[in-house]
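Removed from the display is one protein chain of the complex; every other protein chain stays in position.
The block that comes next holds chain A.
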């Protein structure tokens, strides 16, 4: 079973980011980058499927700059077999990114393409479905359970208020949701072996972007809250305020 996992390098969610002077991008100063948390589930699932199958290869792929090699090595340290860096600037336009990924995946033999359901930087949730479309493959997104047998894949998806069970024949595309598994830690030995594993670099040229970012704005500062009282006596006032002032109920 050969699996390709597409991953992205994103700013660490625990770090407070600043907007750069151009007003359209993040100020990269002082940002710590990590493997996109949803992609961790995808990598873990790929490793588990390979372990269960007892054969096959896990290839991790990213579209990004040289810095993204560090992110790829994180996945190699977790246990992936090899990595591919598609050298180019990831586009805010999901389609631009999807085209490059699809092109690279088409050339390789693979039974399953795994993604995280979204990258926590742009929050577009576009790329997995677009890659599937471009490759003409079935796609299951927001997957919390996954089973593969006899060339068929069954996935449990999270939908509003329920779960949906879908099945397709491999090859296909799956986008992982939190809860799919518990990602392993890279072992220290894994970290040392990562630099000896193959990391292929492919020049993919300019990534097309049909979308332009006009402005990046921080949400307005929250003003101080109100303490409506203490204990059960305060509940009616709280409910009233939530209903009438905050209008969240």
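What we mean here is this: contacts are C-beta pairs under 8 Å (C-beta built on N, C-alpha and C of every residue); 3 or more make two chains touch, one makes a residue touch a chain; residues count from 1.
In the analysis below, contacts and distances are computed from a predicted model.
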Hidden chain of the complex, named as in its UniProt record, picked from "GMC family oxidoreductase", "ABC transporter permease", "Acyl-CoA dehydrogenase" or "Heme chaperone HemW": "Acyl-CoA dehydrogenase"
Residue of A:26, A:165, A:192 or A:211 in touch with the missing chain, whole complex considered: A:192
Chain A, residues in touch with the chain not shown (by the definition above): 12-15, 32, 34, 37, 40, 70, 73-74, 77, 183, 185-192, 194-195
